[in-house]
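One protein chain omitted, others in place.
Our next item is chain A:
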Amino acid sequence: MSDSIPMLPALVAMFALAAGTFLLRLSGPALRARVTFPERAEKLLEVSAVVLLAALAATTALTEEDAFAGAARPIGVLVGGVLAWRKAPFLVVVLAAAGTAALLRLAGVP
């Protein structure tokens, strides 16, 4: 994982993401006067964002380069997730996840 990444293509894509994101932020207020946005389209955007993020959380929690990442990371994420579900503050969730994974590794869990 520690090979260095070609920076130029990544940089160009990053600028495009920054510009595109600004346009998305700008278009809401600009559109509001003229168009009524269909509620269904709004809903689908919201749902696809959540689905993408859920898939990202699952793959980064469980896999490392196409294979199982070991138990420490997913258990840490699970502890964080349970705390978040019990409405613990954000900071507690994040630190608990990292702390759990770190302690498990200290105890020899991969």
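Here is the rule we use: a contact is a pair of C-beta atoms (placed from the backbone, for glycine too) under 8 Å apart; a residue touches a chain by one contact, two chains touch by 3 or more; residues count from 1.
To be clear about the criterion, contacts and distances are computed from a predicted model.
Only one chain is not pictured, and the protein name UniProt records for it, out of "Cytochrome c oxidase subunit 3", "Dyp-type peroxidase family", "4-azaleucine resistance transporter AzlC" or "sn-glycerol-3-phosphate-binding periplasmic protein UgpB", is "4-azaleucine resistance transporter AzlC". Listed by residue number, the positions of chain A touching the unshown chain are 1-5, 7, 9-18, 20-22, 24-32, 37, 42, 44-63, 65-67, 72-73, 76-77, 80-81, 84-85, 89-91, 93-103, 105-106.
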